[in-house]
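Omission of a single protein chain aside, the complex is shown with its protein chains in their original locations.
Moving on to chain A:
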Amino acid sequence: MKGLTSKFKAVGALMTLALILSGCGEEFLSALRPQGQGASDILSLMILSIAVMMFVFVVVMVIYVFVILKFRQKKGQEDFIPEQVEGSHTLETLWTVVPIFLILILAVPTVQYTFSLVDTSPQVSAEGEEDQIWINVTGKQYWWHFEYDGMDVTTSQELYIPTDRRVFLSLHSEDVIHSFWVPTLQGKIDVNPTGNRNEIWIDAEKEGVYWGKCAEFCGPSHSLMDFKVVAVSPGEFEQWVKDMRNIDPEATPESEVAAAGQEVFANNCMSCHANGTSPNKIGPNVSNFGDRERIAGVLEYNKENLIEWIETKGKDMKPGNLMTSAAYDLSDEELEQVAEYLMSLSPSEITPENANDNEYIESDLSDLFVDEEKDESSQEKSEEESEEDSEEDSDSN
């Protein structure tokens, strides 16, 4: 039973290790500091596997150190011939059978989580099936687009989700393979341009802005394809959705400069960049550009960066991005105006700031789902899409 005690010791040591690990990295980015169910489940599996593996490692190292110290050739031993042992059935059986058991210990939760992490069927409680929030995620070189299924909301780069419930994602790519990864919330899943449309859920246990990354190599600006997940309380989320679906892209901004910018935007940018709910996703949707945390996902949010981006089309700020093929040519004044306009776009009172305050507004979001049933057109749209999904799913199977 000596092995067992040392194993318990190893587990104890690992609890300490887990504590140390939790100091590793930033709260908004590190997989070792989970903020959602998915990442927590995975971390527990990691810790179990580290525990099992550390047990093996310690056994190996103890024998290793002992052997090196004990059996090194000593002076005067040059002619000594050690016994030529062929092997030992007992020992060899031991180190075949024990690892098999260790692997079984690891295999059971592995299989369990492998299924649960991608299980996107609705959770059933006493009140019946839950209403699911489905978001269609599109990955493009080098930005992300989000369409809230049945809610008539589209946005890019920053994904707003309510806390304390699962949000379901259906992902596909319009060019090369990307991978959607929010380390603090869930493991990653590939975003494929063909075949299967992958599905996964994410959830956040508390409010916050969590960083997302593209994890599948996708070209020169792969390392700059960041996005954010803005987790706000359910009530705030409900408010956000209502604000976002009621955007009037025609509304004239208050400041004159911004109003002039709106004109410039309409003449030069609108064919690719939509404001408000729109199927247009040639370039990122700018509906709530004024509330963004970052410009183009990575740059610090300020006017200088924005103007430089629009002027250079991000040529050096995000190498290889597809905006460089846009044909516009703006004067300095126009650049100033359009930047002012974009930064004035703040249709909702819910912004990333709400994710960082301590205000928590309750809601069961039932309003959002009631609307969905009323809203015939979006209902149809979602049906179409789910048909497409199931077709593709059966293909991939």
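Assume a contact is a pair of C-beta atoms (placed from the backbone, for glycine too) under 8 Å apart; a residue touches a chain by one contact, two chains touch by 3 or more; residues count from 1.
Please note the rule applied: contacts and distances are computed from a predicted model.
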| query | For the chain that is missing from this picture, which UniProt protein name fits: "Succinate dehydrogenase", "Cytochrome c oxidase subunit 1", "Amino acid ABC transporter permease" or "NADH-dependent [FeFe] hydrogenase, group A6"? | reply | "Cytochrome c oxidase subunit 1"
| Residue, one of A:Gln35, A:Thr138, A:Gln157 or A:Ser179, that touches the chain absent here | A:Ser179
| field | Missing-chain contacts mapped onto chain A | value | 21, 24-26, 29-32, 38-39, 41-43, 45-46, 49-50, 52-54, 56-57, 60-61, 63-64, 67-68, 71-74, 77, 80-88, 91-92, 95-96, 99-100, 103, 106-107, 109-119, 175-177, 179, 181, 183, 186-190, 192-196, 198, 211, 213-224, 226, 298, 319-320, 396-397
